[in-house]
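Left out: one protein chain. Kept in place: all the others.
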Amino acid sequence: MAEILLPLLVLCPLAASLVVFISAGRMGARAIGTVACAGVGISAVLSIILSVMLLSGPVAGGLQVTLWPWMRVAGLSADIAFTLDRISMVMVLVVTIVGLLIHVYAAGYMRDDPGIARFFGCMTLFVAAMLVLVLASDLLCLFIGWEGVGLCSYLLIGFWYDDPANTSAARKAFYMTRMGDVALLCGLLLLACATGSLRIGSVLASVADGRLPASGVNVAAAFILVGALAKSAQIPFQAWLPDAMAGPTPTSALIHAATMVTAGVYLIARVHDLFAMAAPVMALTAVLGALTLLMGACTALVQSDLKRILAWSTISQLGYMFLALGCGVWQAALFHLMTHAFFKALLFLTAGAVIMRAGHEQDIFRLGGLRRAMPGLTAAFVAGASALAGLPLVTAGFYSKEMILSGVWHVHFGLAREWTLSGHPLWGIALLGAFLTALYIFRCVFIVFCGKAGTRAAGRTSRLMGIPLVCLSVLSLFGGVIEMPDTLPSLHLFSALLDPGTPLSHADEPVWLVLAGALAPLAGLGVAWVLWGRPSPVMREIPGQAGVIRPARTGRGMDVLYDRVFVQPFRLLAWLTRLDIPGHAITGTGRLTRAASAGILGVRAGLLDMLAMRATGTARWAGHLPGLFQNGRVRWYAAWIAGGLCAGLAMAVLS
Amino acid sequence: MNPLPVLVLLPIMGGGLAWGAGRMWPRASPSMRDASWWVVLATLVVETLVLAMATFSHRAHAGPWPGHFAMPWIPAMGIAVRLDMDGLSLSLIWLSLILCFLCVLLATRQATAHAGAFRFLFLATLTGVIGTFLATDLFVFFFFWELMLVPMAGLIAAWGHEDRQRAAMKFFMFTQGSGLVMLLSILGLVITHYRQTGVLTFDYFTLAHTSLSPTGAMLLMLGFFIAFAVKLPVVPVHVWLPDAHTQAPTAASVLLAGILLKTGGYGMIRFNVMLFPDAAARFAPIAMGLGVAGILYGAWLSSAQDDVKRLIAYSSISHMGFVLLGIFAGSRMGMLGAVMQMLAHGLGTAALFLIAGAIQDRLHTRDMHRIGGLWAAMPRLSSAGLFFAMAALGMPGLGNFTGEFLVLLATWRISPLLATLAATGLVLAAIYALRMVNRIFLAAPQADTRPVTDLPSWQMAVFACVMAFLVLLGLYPQPFMIFSAPLPLPATAMAGPGGTTP
């Protein structure tokens, strides 16, 4: 039964994609939307069926299907094979269910776009590739899905290709993720060379047996980390994600929030046994994750484009997941991945609906007071924002963030001889990040939805777009109760689901840890309310950004506090992100390459052409030389005959 | 009836008939299917049937490999017409036939004048190619090697684009000069064998058992290597390729990129590695370094081009760098990866040249800055172009990735540093491929474009077959790898009909 259902899971979106591509232009928009949603919908149903089958079966192992042998040579055996175990089950459910909701929404959102066939073809192809990535039981098969989602991301970011800014953003995304892909490929080569097979199970077993030297394990883990960093837009690869917002909003929701950018997190969670043996790489992951989450949060605070705020927020939340991975609590990372998919997709889709109704206005300072015109969208956005901020007890985001924070607190990295990095500073950064998250997202909420009305909003949101928003709101608020921290009634369904062998509870956890985690977002909410939420808001923009809008209300202590504590570091960080060093490095390398290539071409053309001309000239001249002997003069011929005769006679006589 | 000599001789006879038919029944606009076109199509169909017979029927014969034919030619010098076929030559001949079908079906517009002569030269090149893949007598191999060269130079010089004379001359001089070096090596090997055993023979299997001093083996191998290096091409001597590919008419470009480059790879496998295994193993570090240099140099220069066909030509140099890397990696995995890369690259690059030719026919320019915005006007052509650009940049799931991954894995076993450098070529491949896609298909259309017609459905169906084949090579390559693996030489020397003892 599983042998048929598991490949069918991947085949349905793929078939839908092919149907949509081949019949482009001949089907109406409605039919295309129906076909695409049907493809993903059948996948969602199948994934639920398969999950039930998996959970009711034996605990260890999973459902394995080997489709066909891919490459079998001496030294490598790779198959196209799918495995559904608990980790991939979680991901499959997230991808298909959230994907289905986003497809339904997109059927309404893209209804009037002439390129809708191309859009849905790419979206369903993306879902198929993501499912291949998630289900692959062979790292090389995973690589097919990995690159496939990169391709679909390129096609979808540059969807409105008439604007060259969109196509160049698409190319930038592809190049940066390609660099990570090459690093991942090098890691795969190292593992294949050492173990002869890229099956995940056998690779992890060989590593556990110690067949790789310690340096090999570290290098392989480092390569895989670089690949994951590029795909998930972490430091130093973060520059492509904000520009990727040039694509349609459903794309941003599906690819750049819920699924593709989390592929890196999934990969590291999959090979967490390998990473567990590479302590320096784990420390590096945690540190990079912490830095990214802080940087993302600070940058989101100074953005004025609605979708860019959400993009930087995604980068920041991915930083949380990498921090969790680096600290060894990969279950927390996956839990946060799941809740993040819910609330980030919700935020993006709501933002898309808001932007569409406000006449494609994306600047938050020109939108305003929309809560009266769009009450439903306001509620959805506030639900998503609360989940993102992690408001205590009522939102899913709280529980996932809590799990990460407790995991980070308890970690110790033993790096060099006496040098241990305790988890406490990282915990502090994560807590600060939680505060900033609440701050920036509620800044956005208050500016967009409260206050004076800005742009006029028109029309109404169709039901096709509204129903997914409702579903996602429910999931964002209540989807987290399956994993609660220990101080509350201890319910560890999620981690028990993933890894029944190692329970995650910490009996010695101080109670104030949970309280701190609960208070930080509330504090952020409060500060945001004070600064932007009150009827006469304290400030409209960050003073450092706008220059001279420093309100004259110097009496309020909060202004002084804000100025002292926030503005100066924000200026620095915003300036740093605007510098976009990797982006300029890439552009500079490209220009350097072009100049050097033109130079080399010129030299080569000149040199070789000169050589070729000389060679032909010499050949021609040398050809003329014997021609001089054929001048037609009788005396000349007679002289040569006589001379030759004399020489011949001399030789005959004298030798 | 032995199919092998039929395979070799049928194309040129068909080509002669086509030339005659073209003179007897000329059409006013030869882009219509005139008599010589039908003759060519019939020839190719018959050739395919003969090849199928050669593939699937097994006859008992005296040769060590599945196909064998021998006939004495010049017994006094030990030369016989000896043709042998194993999986490698068979798969490359299938590739040649597929590409010829593609040319005939999709690239007939550019031979406007003297279409019959064009088709004769086209089929004469095919004869030379098939003879090269089958010959196991070294003299006959050299004969067909030179025979490949002349009709192709004629095709470029007579039907090419604006700078065709210089391109044809460069192509001719480079290939001919290196062929002469190979002739010296062949003669050296034959004379050494004669001095040792007293038997004067040009037979490949017998000569393989010559015992050579290390220096002698290295010199002879280098002589062969230079000829194949010019053909493959390897980076310092690649100079003829961009001009030849750019200036040639579309059908000639497809043959050149799809097949003629593969004869260089085939020669390296058959002669360098299998005739001189020790010398090849000692030369391997240099060869692998040249391979990596080719990968990076080709991709780098490709990113800087403005001419579409020149961009694709430099990308061919980059892909052939992988082939060189795989051949000299010294393991079966590398060899198989090189063979898969040859097959996949032949299909993918040929399709790209056909698309570039279609664009040039409609817009009369190859300058990428003047082409633009084709996606709106020609969605089918553009989607085919995007697919094959993805194949060129090594998207997993398509044939190129299979070959490249096996080559990289084989290289990693020897030198992880070289493999990492070669892998960075994949990033550069993405740069040039996407640059081309963006410039041609997605960028804003130029103001003075005339209205263009998209590909007709049947041509798109042909492209779809090639796409399906590439996906098959990418996802289910195992049967193809087993089928096209080169067979080893037999352990004992075979007494062929050509050896004489004076």
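Note that the chains take the letters A and B in the order they are written out, and that residue 1 is the start of every chain.
Operating definition for what follows: a contact is a pair of C-beta atoms (placed from the backbone, for glycine too) under 8 Å apart; a residue touches a chain by one contact, two chains touch by 3 or more.
Everything below uses one rule, namely that contacts and distances are computed from a predicted model.
The unshown chain of the complex is recorded in UniProt as "NADH-quinone oxidoreductase subunit K", chosen from "Lipid-transfer protein", "Hydrogenase 3 membrane subunit", "NADH-quinone oxidoreductase subunit K" or "2-oxoisovalerate dehydrogenase". Here is the thing to keep in mind: the chain we left out touches A in the whole complex. Of A:Ser56, A:Ser215, A:Asn631 or A:Ser655, it is A:Asn631 that touches the chain left out of the display. Where chain A meets the omitted chain, the residues involved are 631-635, 638-639, 642.
One rule holds for everything that comes next: only the chains that are shown with their structure count from here on.
Touching chain A in their complex are the following residues of chain B: 169-170, 173, 239, 300-301, 303-304, 331-333, 336, 375, 379, 383, 390, 395-397, 402, 405-406, 408-410, 412-413, 416, 419-420, 423-424, 426-427, 430-431, 434-435, 438, 442-444, 475-478, 481.
Residues of chain A touching chain B in their complex: 21, 24-25, 68-76, 80, 140, 143-144, 146-148, 151, 154, 158, 161-162, 164, 167-168, 171, 174-175, 178-179, 181-182, 185-186, 189-190, 192-193, 590, 593-594, 597-598, 600-601, 604, 608, 612, 615-616.
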